[in-house]
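Working notes, structure below.
Removed: one protein chain of the complex. Kept in place: all other protein chains.
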Amino acid sequence: MFDIGELMYERAKALFPINRSLTGDGVRETLNYIKRVLPELTMHQVPSGTQAFDWTVPKEWSIEQAYIICPDGEKLCDFEKCNLHLMGYSTPIDTVMPLAELQKHLYSIPSLPKAIPYVTSYYKENWGFCLTHEQRESLKEGDYHIVIKSALFDGVLNYGEVIIPGRTEKEILLSTYVCHPSMANNELSGPIVSTALAEAIKSMDNREYTYRILFLPETIGSIVYINKHLERLKKHLKAGFIVTCVGDERDYSYLSSRQEDTLADKVAMHTLKHHTDNYTTYSFLDRGSDERQFCSPGVDLPVCSIMRSKYGTFPEYHTSLDNLSLITPSGLKGAYDVLLTAIKVIEFNRVYKVKTPCEPQLGKRGLYPNTSDMQQDYSDVRRMTNFLAYADGTKDLIDIAEKIGESALSLIPIIEKLLASNLIERLD
Amino acid sequence: MFDIGELMYERAKALFPINRSLTGDGVRETLNYIKRVLPELTMHQVPSGTQAFDWTVPKEWSIEQAYIICPDGEKLCDFEKCNLHLMGYSTPIDTVMPLAELQKHLYSIPSLPKAIPYVTSYYKENWGFCLTHEQRESLKEGDYHIVIKSALFDGVLNYGEVIIPGRTEKEILLSTYVCHPSMANNELSGPIVSTALAEAIKSMDNREYTYRILFLPETIGSIVYINKHLERLKKHLKAGFIVTCVGDERDYSYLSSRQEDTLADKVAMHTLKHHTDNYTTYSFLDRGSDERQFCSPGVDLPVCSIMRSKYGTFPEYHTSLDNLSLITPSGLKGAYDVLLTAIKVIEFNRVYKVKTPCEPQLGKRGLYPNTSDMQQDYSDVRRMTNFLAYADGTKDLIDIAEKIGESALSLIPIIEKLLASNLIERLD
Partner (left out) sequence: MFDIGELMYERAKALFPINRSLTGDGVRETLNYIKRVLPELTMHQVPSGTQAFDWTVPKEWSIEQAYIICPDGEKLCDFEKCNLHLMGYSTPIDTVMPLAELQKHLYSIPSLPKAIPYVTSYYKENWGFCLTHEQRESLKEGDYHIVIKSALFDGVLNYGEVIIPGRTEKEILLSTYVCHPSMANNELSGPIVSTALAEAIKSMDNREYTYRILFLPETIGSIVYINKHLERLKKHLKAGFIVTCVGDERDYSYLSSRQEDTLADKVAMHTLKHHTDNYTTYSFLDRGSDERQFCSPGVDLPVCSIMRSKYGTFPEYHTSLDNLSLITPSGLKGAYDVLLTAIKVIEFNRVYKVKTPCEPQLGKRGLYPNTSDMQQDYSDVRRMTNFLAYADGTKDLIDIAEKIGESALSLIPIIEKLLASNLIERLD
C-alpha cells in the first residue's frame, strides 16, 4: 500500500548526502531533484553582489575537497566523508600549522562529544573545520597540513518557486529552505514535506487560493525574494507557513507570527488544537527562520510556523546527530497531515450567513427529528443548529467552530448540506 | 398577610389541568384565565397555513378522548386521567393491533420508570401514547384496542400580548410560553410569574420603558410574532427576557443571549450576582426556548433568560414529575423578585455625569463629615464619592456599580440625593 510517509522518507534519503549551502551546486542539485517531482518548479537565479534591502547577495561558493593531515599522516575532517566537517563558505587554504594555531579554526561541542557541529561564515572570509569533541581531544601536538580546495566567486544565488493557481489571486504561501548540508529534521524535512503538500494541493478540486511554494536559501533567499515581490505579497498573501523541522515524532509546535492574530495563526492554532494530541506554542520571540523576514516591520506578512520539534529545542539541532535516524516516515506524515488539514480549513474558512431570520424548519428537510422526545440523541442536529445560530455573516468558519466547540473540518459536511438546502450563503 | 408567592402558586394550580398544545382550546382557556387578571391582554389569532419566514402555521388540533383497551379489558393511557398520556398532535385512530405493533407508538423512560414522558409530533402526522416504564413493562401479549378521537383542521394559532406603556417608546420584553400540557416548572411558572410581573410593572410610577409581555406557543408562536413585528422590535427593543422555569427552589440560572453583551445580559448578570446567593451561567449553546428565535441571525434582539432550574437540567423535565410538587410559592417568589429587581435596575440604568470638574464640596451640603478624623466610619460617604468619581458621562449605572463594587439597586437612593442636590445630571 502506498504510504506518503514512506515516500517522503525515501526522498529525504536521496537528498541527504548533497552538500547544500547558501549558493552553489548543492542547491541546484536539490532543486533539480524537486523539479523532477514537481515539473511546475521554476528555478530563479540572482547574481552575487545584488542589493536586497540592507543586504548584498554573497559570492557563490564551490568546494572540491577539504581535509586535514595529522602529524601521524592520518586524514582528519575529510569533507568527502561528512560535509559538516567543513565550515560553510570556508576560503581556500593549503598550509601547515601547529596544533595551537589550528585550534583557532576548530569547532566542537564539549557537551555533545560525539556530534560534529554545523558552523558557517557567510559574510566574513574565514575557514574552519568542525569535528566531534572526542576527536578534538585526541589531537596530538605537531604540524597539521590543512587543505581546502574551495572557491568564492561572483556567481548566483538560486531558489525554486512552484505556483499552483486557484480560482482567485488570493495566495497561500509555503516557504522552506534548501541551504543546509546533511541534516534531516532541520533541513530536508522542510522541502520534502513542502513537495508532498504541493502534490496534494495540485489534486484538490476547486481551489479558492493560489498556492506559492518557495524553496530558498534561508535569510538571504527570503530577503531577496521579498525585495523583488513585496508589493504583490502585500496585496495577495492571505496566509503563509514556514515549513521547517517537520520530520521527527517528538512534538508538534506552533510559532506565532509577529502580529499574532493573522489568518495563518488562527488556522494553525485551530488545526493543531483539534488534530494533534498536544502541541507546544512558541512566541515570535522564539523565532529563528524566515518568519524573521516575512514578519519584519515593513513586510508584515501573515506568516507563522507549524512544526514538529522546533529548531533550537532538540539536542541534535545543528549537528551531525540531526540525521536520517532522527526523522521517520510517521513523523513526516504527521506534519504533512496537519499542514494539509490547515490548508483544507483555509479553503473552507469563509464567512457564512443564514438566509432567513429565525431558525429554519429543519424537520421538513429531514434534518431534524419530527418527534420531540428527549430520549433521542440530538448531538448531530445540535451541531447543525449551533452552526446556524452563529452563521450571522460576521464570523468565519473557524470563528464559528471555536465558538461551538467543534473542529472546522467536522463542520464542512454540514456546510455542504446547508448550502445544498439553500439555507445559508457565502458572503465572501 | 398577602403573599405574592402563594397567589402565584394558587394560579398555577388553577391552570395545571388544562391540556395546552401549540394550538387549540387549551391555549385559549389559559389566555382567558390570564386576561381575567390582566384585562389589557389582547388575544391574537393566526390562521393555519400562514407563512412565517421558513415556517407554516400548523393545523389546529382538538382532542376529545384517547385511551387504549388492554387484552384484559383494562383502560390504559387514558387522556382524561393525564393529558401527557397522549402524544401531542396525535391523529385520530380507532383500531385493534397486537402489542408488538403498538410498541412502535409507545414512549417511556427506562431510567425514570415512574414518569410519563412528554412527547409531541407537530409537523409530521403520527400518533402515540406515553406511559410510565413500569406500566409498559407489565403489558402482556394480545390485541389492544386503540382509540384517539382527535381532529387536525384548518383553524388558528393563538397568542396573548400585554402592553404597559411607559414614558418612551423604548421597550422591555418578557416572553413566555403557553403550549405545554400539565407541567409546572417548565410551563406554568413562566406565564404565572410573567402575569405577576405585569401587575407589578403596572403599579410602578414614571416608567421610562414600555413593557411588552407575550404569552405564546413556543417556537412557532415566537416565529410568527417576530415575522409580524421584526421592524418594530429592532427599532425599540432595549432588553428582553424569556420567562421559563421560574418555579422551583433548587437553582438560579442565567442563559446568555447570542450576542452575550446586550443590556439584557448586563442587567441579568448584575442582578443575579447581587441578589441571589449563587447562580449558574449557561452559554447560548445551552439554549432551548424562544431566545433561539429572538437571538437568531437576522433577528439579533437583546434577549436572555433569568431562570431557576433550567429546562433540560432537572430530572423531572418534560415528564409527569414536573408537577405542582416541584414548584413552590417561595420558588416562584424568588424568581419574581429577581426579575422585578432586574426591571427596576433597567429603569434606573441611565448614564450619569457630574456637573462640575473636581470633586463637589459635599460637606457644605451635609453629605460629608466636617471634621476630618480617621476614627469615623466613612463607608456611606465613600459609596457616594465613588459614584461621583465614575459618573463621567460614559458609564451607565450598572457600569459604575460594577466598577465600585456595589449593587445598582443600592446606588439608587444616592442618585436621587445627587440629582436633588443638582450635582449630577442624566445624559440619556
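Labels A and B are assigned to the chains in the order they are written; within every chain, residues are numbered from 1.
Methods note: contacts are C-beta pairs under 8 Å (C-beta built on N, C-alpha and C of every residue); 3 or more make two chains touch, one makes a residue touch a chain.
Since the structure is predicted, the reported quantities are computational estimates derived from the model, not experimental observations.
Remark: the omitted chain is touched by one listed residue; of A:62, A:91, A:280 or A:296 this is A:296.
Only one of A:63, A:77, A:119 or A:172 touches the chain withheld from this view, namely A:119.
Residue in contact with the omitted chain (choice from B:16, B:33, B:127 or B:390): B:390. Contact residues of chain A toward the unshown chain are 52-55, 87, 107, 109, 117, 119-124, 126, 128, 219, 222-223, 226-227, 230, 258, 284-285, 287, 292-293, 295-300, 312, 317-318.
Panel shows chain B; residues 353-354, 356-361, 363-364, 370-375, 386, 388-393, 404-405 of it touch the chain omitted from the view.
As a convention for this text, only the chains that are shown with their structure count from here on.
Rounded to whole angstrom units, the spacing between the C-alpha centres of chain A and chain B is 55.
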